[in-house]
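Notes to accompany the following structure.
Every protein chain of the complex appears in place save one, which is left out.
Going in written order, the chains are labelled A, B and C, and every chain counts its residues from 1.
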Amino acid sequence: MKTGIFICHCGHNIKHTVNVKKLSEYFKKYPNVTVSQDYVFVCSEPGQDMIRESIEKKGLDRVIIASCTPSLHGEMFKDVLKKSNLNPFLLRRVSIREHCSWVGDDVEKNTEKAKRLILAGLYSAAHYVPLEEKRVDVTRSALIIGGGVSGLSAAAFLSKMGMQVYLVEKEPELGGHVRTLKNIWPAGKDGKSIIDEMIEELTGRENVEIFTSTTISGFEGFFGNYEVTLDTPEGEKKLTAGGVIIAIGFSPFDPRIKPELQYGKDDRIITTLEFEHNADTLQLPEKPRVAILHCVGSRDEQIGKPYCSRVCCINALRVGEAMKDKYKDSYVESFYMDVRAHPRGGEEYFEDTQEKGVLFTRANVAEINLSPTGIVIRGEDTLFGETFEREFDLVVLSIGMSPPVDNKLIASLLKITLDKDKFFMEAHIKLRPFDTAVKGIFIAGSCSGPKDVEESINHGRASAVKLFGFLNLGYAYVDPFISYVDPKRCSGCRMCEQACVAKAIKYDEEKRVVHVEEAACMGCGLCNATCPSSAISLKGYIDCMIDDEIGALLEAI
Amino acid sequence: MLQDKAEKNPEIIGFACSYCTFKASEMAGSLRMKYPEGVKLIQVPCSSRVDPAFVIKAIFEGADGVFVAGCHPGDCHFIKGNYFTRRKIAALKEMFDAFSMKDKLRLFWVSAAEARRFIDKVTTMYNEIKERKNVREKN
Amino acid sequence: MGNFQVKNVLVVGGGIAGITAALELASCGVSVTMLEEGPSIGGRMIQLDKTFPTLDCSTCTLSPKMVEVALNHNIELLSWAKPMAVKKAGQRFQVTILKKSRYVDIKKCNACGSCFPGCPVVMKSEFNMGTGPRKAIYIPFPQAIPNKASIDKCEDRPCKAACVDACPIHTNVLGYLKHISEGRFADAYMLIREVNPFPSVCGRVCDAPCEEACSRGELDDPMAIRELKRFAADQVDPATLEVPDIQQTGKKVAVIGAGPSGLTAAYELALRGHAVTVFEALAEAGGMMRYGIPAYRLPREAINRDIAYIQRHGVEIKTEVRVGQDITLAEITKSHDATYIAVGAHMGLSLGMEGEELPGVHDGITFLRKMNAGEPVQVGKKVAVIGGGNTAVDCAQVARRLGAETVTIVYRRTLSEMPASHEEVETALKEGTVIQFLTAPVRVTAKSDGFLSMVCQKMELGKPDLSGRARPIPIKGSEFTMDVDAVISAVGQVPDTRFVTELGVEVIKTGTIQVDPATLATNVQGIFAGGDVVTEPAYIIDAIAAGRRVAGSIDLFLRSKMVVSEKTWQKDRMFWSKKERTGEKFTHDEVKVLKEKYGEERRLKPQEEPLEERTKDFREVVTGYTESQARSEASRCLAGKIEGCIQCGECERRCDVKAVDYNMKDEIVDMEFDSIVLAPGFDLYDPTEKREFGYGTLDGVITGIEFERICSVTGPTGGDILLKGKVPKRFYFIQCVGSRDRQSGARFCSRVCCMYTAKHASIVKDRIKGAEIYISYIDVRAYGKGYEEFYKSTQESGTFYIRGIPGEITKGENGLLVRVEDMLSGEMRDIEVDVVILATGVRPRKGTEELCNIMSIERDEYGFIRADSITPSRTNVDGIFVCGMASGPKDIPDTVASGGEAAASCMEYINQ
Partner (left out) sequence: MLGKKIKNGNIEDTLNRFLKDDQHLVLGFEKGENGVSLRAFKNYLDHYSLLNPIFSTNGALHLRRLFSKGTKIILMLRPCEIRAYIELIKLNQIEREDIIAVSIDCFGALSSKDKTDDIPAEADQLREYFKKTDTMRWACKVCRERRGVVGDAGIRIDRDGLFWAFSYTEKGDSFLSLIEGEPEESRTEMLMSGSEKQDQFQNDMKTFSKDFAKCTMCMNCRDMCPVCYCIDCVFNGDEYLPKGDALLNKILRSGPVQLPQGKELFHFIRMYHVSQTCVGCGACEEACPQGIPLTKYFKGISERLQGMFSYMSGRSFDESIPYLTFLEDELKNAED
């Protein structure tokens, strides 16, 4: 056996707390190790070339890369092996960054830990065998959950590209929150018209099926062929979707959670959303005194909303501007922590609003009291360090975005993860903001965190193009990590068959052994753990690999 | 074999499901949260892949503790896998209990987002085992 | 559907936005051409150390994407390329693309990196935002895609670099002069060392054919190349240099003669891993350098240190072993795998004149040897020296230093025929030596008073002889007599090669050994010869050249048991033969232009010891340049006057795959595309105009992106946060520099600076224990996913956030004094810090305007490409889309999303 070990410095990230030189020297002397090298960035092109060269010149048959966590760069390093005509499943990744250099400070201890981790990889990889990726046919159709601006943009793109689109909306009408907004900043457009344009584009396309007042009641299967059950007003409907885009948006924060704001107790305390809907019908004196409260339901750890909702500062500015435009002599005061007018044109808008006469007071609002003459706001001006008490005719709460109500339902149906704020979690916050941990399921728009209209459209369409790229060919490759049976060892006890969730194990009455239906196997390895004689094994995770890994981690072998 | 370990720092082997705990551990790493270097993970596709034999093996090869960590019940990527894990590991814990070493084996549910929880779980386990180990060694 | 006709899309810009768009398009089966204006894709993101809020390593997340671009079959990547003209034809676009030359053949270059260390041109690294250097030939960072070198060549070199060609060992004169002119003396030394193991020696006594060839000489004076070499050599003590780890081959080589040629060969062979033993007949190593050249020209110390360094490479020198007497050549060849004979020419030629055997009549070379060996030599008061070579002149000057009052050189031709170096003759004359030209000795007789009487006769010049010089013809009856104490005859030397005959090595009449001029192999296999023993007396540099050549030849012989013809080893730098000098000179007009351009600067003379003093002993006459003199003399070099690459050829010589091509030309190509995606990215605001912050005037005021480079492991400090070599402890960050600022014409918010500042703060906290960090802000805009939490944790980790932007930064006692009004407390505070980091805002990329103009794309008031919020990637031209920062500030996730959206729009357009 000829194993090559490549230890990445990851710039500083690993080298900082792991003695990479010592490691590479250590493994040089190891039996079966042909190459042991450390390099500043193994993932870079020269790093990859180094691996390729070693494979080709030294005839490596196992490659161990000790670097970042395996979920990063997995495909890339596999490609390196493929290019050198080495089966990509003879690669073993060892995480010495996320699981070693970053989680400990002591160089000596980290180096020892990294050594053992690599050792574990080495021993485990010794049992690797070449595997072939499974090609599966995929259905060129997409299920889009949520008919808001994100979902509609995704649907528009995918249907235009000729993909079958199933658009599912819980409400009777498409359009989500955007439909209800009278004026979308900065487009200056009416939300309804934006939505109508999008719907118009979809109608008449044969490859679009829209289900309103519909929820998802069942979801099974795997990438490329998800079996979906819809609960439509006409009854249950089943369909097959190659991939899914979740775009279920957000739910507006309910200020009742903060009783000190007195919301719901007086008509003169309204939310930005209500203001948007009813601005024209508000009963106000000629010189109205208007207070706008920022960050209601955002940046508030006490109520479990530590995040910034991203859009509410602009919404607050919109209220201020509208009041000033309508009532020239109005007194409009915004109470804020930071004005986050970050979108394009936002800062200018902020300045303009200030110039129009909206006052901005950096303040902590302590409480709101109702009085017959008005609503009294008491708080502390954090710039001047003074407390104040002022009376207003109208208080507008700039409410934040909360996770969508169906987040947990969808997450558990589709087996995807929510983040700590209960929005959907992305695969990589920077580079894969639309992907989930599950192949073929994407997230778009505000359901993964607050976003404005532009960002939601970007998201919807960007996730759609990703999905399109996945399904376009009509087939895809999936991991070969499925179970197989050693018929010589199988006692035919059928325990694995009973346990298998995917019902992928079949019993042969003749031979009195079981076999695996490869297409159905999900690769969880339950059967492997159930079989007392290890007659059934999960490729890539067979017993002796894990046994040796344990042994190596404990330096017992 | 159990007795001839001299050093005071425990060795803990954790079996981590790829879809949740392992992700959480990655996240913990990228958030630079710290946990003792004695905790080492073995990645498995699902907690149900963990054969109790692995746990037994780890213990008798010198681990001071072993944990099996998977998705919260009901959240399994493989639909039901972790329910089986729960039964098997609970049974194994009972078995360990019968040999007065219940503290050596733990079962955690940690979702992919719960980096903090992961850290808390493993650190608590480590510290408790360390404490017990050192008390034992003094006696 | 599913099978689209393959469409072509042009993506302009190779940052994360462009990369995302290109990869998405490629995954949909579109053929993408990506243009990158610079040497590598990666854009701004690859310059970052970490990304917020996860503190993920930026290189680690982006580099694989870059590799994906390089490997994706659907993407063609053109670096150093930009569009020059775009024409819309129907739905399609005709694009004229300028492919700037990188002077390195991208197909051949394998990014081995051997070219950069030799490059003498040091420039500011754009990738490091000027915080660190790079060479004129460079790969901007190790993860660059394409990972190919390019050369920064702006103009052609005015001179012909004849110096390099003239030097028998092709010393990179241009290179080391460039180094010296910019104060990198050690680098200059190492560049010399590369080809010459005797820098200290050659810096003093080389005959410097380079100076003769120097183009500057055509303007005013040639460069003082030798003197500058000596200066460089005096700056570095080779005893401080490390000896490389050499893998031994197990082969043994004998070198006979520890002169310059033998020792050079020994050194080069030792570097190649062979075990070398040098046999030297005399008491000390050095050959003619030690025994032929007097100390006032070449101090012993200079020889010793160069030789000591050679010995440190494992070369064994056995002195006082005379081959032929103490050991036979046969014995040596038997116990060694190869033998190099470099015994030099130490046998003085006899004049054949009467009285030569008299005491008081010395053979010049023997005289010098004795004197240099410290044997007692007496010359008396009056000395006559016969000959016109360097040896004769040396003898004359030595005689003076030994106490002679009158020294006369007797030479049969005139000054212009004298083979001795002109400079030496001049010095001798200055020191009072008299030269009797056109005079030849006839005989010497001993007088009763102990004096010698030398009878000479006058000569006249006749027709040129075989050597090309005029033949002296005696004038009859012109005889006269000189009374002298001693006569030193220095009319030439020949080698003593009697010992080689036993093995049948071919020797010609004069005693020189016959060799193949290319390989220096003799007729006997395994025996090589070179230096004076082959050429008759020549210069040290020629001997060194022979040593280098034979080392290559012997190495090849030892490895392959073959003596290979010149053709095969042309590839090896070692065998570069002296180029035929073209003799090409500047034309009169060229000289005029050059003179106008560079002005007249005369050659600087180095200091010398005063005339009266120096003849009293053997102290070194020339004491050399001072630092500033050296720098100013070196800067006269015409090649060094140009920007960027000086085409010294160092990289070309070092490149094993011959990828360097100085003559490459820019290319212009026309291509057709179905759609265009623009992702030119952004620049950062240059805060120089904000005088109150002192950027550019105060040490320690830097921008955020510069700080990013300093933190980065691919940066100039390898990731250690160092400022002027010290670890700063107190940090002041100022946000909104050039954002939200009417003064600088940018009312907009740059969206990323709040967060990258928080990120910097947390990096500092992580790497510098006990660091003190202040951040000035107006509003903290932590709006993205996880941002607020990141901001909070930064704040809680002990970073002081101060609301309010400082009014002024001044130099304090122990650092920089920041004066700021804390708006929350209302206090005016003076805070002293070590470093101030300006979180500069974003600006459209330089060149965005030009790009937009050729495509008729509209821009907004700030110069960003105008786009609409509902159709975020659509520009005013149908079919051209924009993404990333080009249409306004965005953070990375937004940029990635916008790249994807642009790809979607592009897909829709091309599939209409």
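FYI, a residue touches a chain if its C-beta (ideal position, glycine included) is under 8 Å from a C-beta of that chain, and two chains touch if they have at least 3 such contacts.
These numbers come from a predicted model, not from an experiment.
Contacts of the undrawn chain with the visible chains, over the full complex, involve A, B.
Looking at A:Leu273, A:Leu471, A:Ala499 or A:Val516, the residue that reaches the missing chain in the full complex is A:Ala499. Residue positions on subunit B in contact with the hidden chain: 1-2, 4, 52-53, 56-57, 60-61, 67, 73-74, 80, 83-84, 86-95, 97-101, 106-109, 121, 125, in rising order. In the full complex, subunit A makes contact with the omitted chain through residues 31, 123, 488-495, 498-499, 507, 512, 530, 532-535, 543-544, 547, 551, 555-557.
Going forward, only the chains that are shown with their structure count from here on.
More inter-chain C-beta contacts link the pair A-C than the other of A-C and A-B.
Centres computed as Cα averages put subunit B at a distance of 58 Å from subunit C. Measuring from the averaged C-alpha position of subunit A to that of subunit C gives a distance of 51 Å. Computed centre separation for the pair subunit A/subunit B is 26 angstrom, with centres defined by C-alpha atoms. Taken residue by residue, subunit A touches two or more other chains at 419, whereas all remaining positions touch fewer. Along subunit C, residues 54, 56 each make contact with two or more other chains.
Every residue of subunit C that touches subunit A in the complex is listed here, in rising order: 1-2, 16, 24, 27-29, 51, 53-54, 56-57, 59-68, 70-71, 111, 142-145, 147, 712-714, 719, 739-740, 747-749, 751, 779-789, 792, 803, 823-826, 868-872, 887-889, 892-894, 896-901, 903-905, 907-908, 911. Only residues 54-56, 766 of subunit C touch subunit B when the two sit together in their complex. Considering their complex, residues 11, 13, 19-20, 23, 25-26, 28-30, 32-37, 40-46, 48-54, 57-58, 61-63, 74-81, 84, 88, 111-114, 116 of subunit B touch subunit A.
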